[in-house]
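Missing here is one protein chain; the remaining ones are kept as they sit in the complex.
Showing chain A:
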Amino acid sequence: MKRLWRFFPALPALMLSGCTVDLLQPAGPIGEGNRDMMVLEWAVMMCVVVPVIIATLVFAWKYRASNTKAEYLRNWSHSNKIEVFIWGVPILIILVLSGFNYWSTHYYDPYKPISKEMQVKVGAPDAKPLHVEVVSLDWKWLFIYPDLGIATINELDVPTKTPLDFRITSDSVMTSFFIPQLGSQIYSMAGMETQLHLMASRPGNFQGEAAQYTGPGFSDMRFRTIAMPQEQFDAWVQNVRSGDNPLAAKEALDAQTYLKYHAAPAAPHAEAPKPAPVVYFSNVQSGLFESIVAKYNVGMTHENHGTSMGDKSMDMPAESHTAAPSNTGM
């Protein structure tokens, strides 16, 4: 084992994620809710688990065969008092936890917009939500900011103290969109749109990940989530829009250029596919997200299901789903 330590370099002074236990040191009200529920349940359960473990050890020791002084009731196997106790205590505990369960499942429902209460708590009661459309691809994340007309790959920049409304889909296999320090995760599934509402209450640089296995590039299907004050965020948006930065893509993101990013990188069996680099798009064709969802549903999204599709030009080129690139090497 000693040799393994060679691979353990000195801890970099400034790690992007910081030296945090992500789930116990959340950076937003949803994450705090997740943590509070987890800690609460842990605390309540410990009230039973600790006594049980102690009792196991005490009984095992006290009633060991060699301790002939201990009382021995060789035919005793029933006691109404104990039965009431052993059914009653777990039922009571679970009833209490069930109450919390009902409340927290509704209060922190990922589909529910960030509540006024949470906004007041972070001191920005009137902040308008930021809409972000999330698309999971092989093996990268595409973030479209529909209101801002920009998009990024593998980097999610958000303002702090602003409700984040995510609409999530996949244009490949199913996975899960997860930023541990901000809280709850939700699946991304092709042809379907899921929703998630989060908020960052403080600036930070958080790890973001695909939490459901997606193939050979899975381990590098990660993104940094950078939360910054509104002014900085505005500056960042300007920077992206200008197209004048090293990460800028040369072209706008539309149905055609999208195909290039949609393709899975090829990799031989013997190695992992290269991680996808961060890309900024200064311009995004509107309706791209809807057309990605729609291409698995005969051109229809849930919203306009049954009605005419409207702008036909938004349909994805037909070959994109029939000839989707296979995960080479699988």
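Convention: a contact is a pair of C-beta atoms (placed from the backbone, for glycine too) under 8 Å apart; a residue touches a chain by one contact, two chains touch by 3 or more; residues count from 1.
What we mean here is this: contacts and distances are computed from a predicted model.
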The complex's invisible chain, by UniProt name, from "Acyl carrier protein", "Methionine synthase", "Urea ABC transporter permease subunit UrtC" or "Cbb3-type cytochrome c oxidase subunit I": "Cbb3-type cytochrome c oxidase subunit I"
Selected from A:156, A:210 or A:284 as touching the chain missing from the view: A:210
In chain A, positions touching the absent partner: 1, 4-5, 7-9, 11-12, 15, 17, 19-24, 31, 33-35, 37-38, 41-42, 45-46, 48-49, 52-53, 55-57, 59-60, 63-65, 70-79, 82-83, 85-87, 89-91, 93-94, 97-98, 100-102, 104-112, 172-174, 176, 178, 180-181, 183-187, 189-192, 194-195, 207, 209-219, 269-273, 295-296, 321, 324, 326-327, 329-330
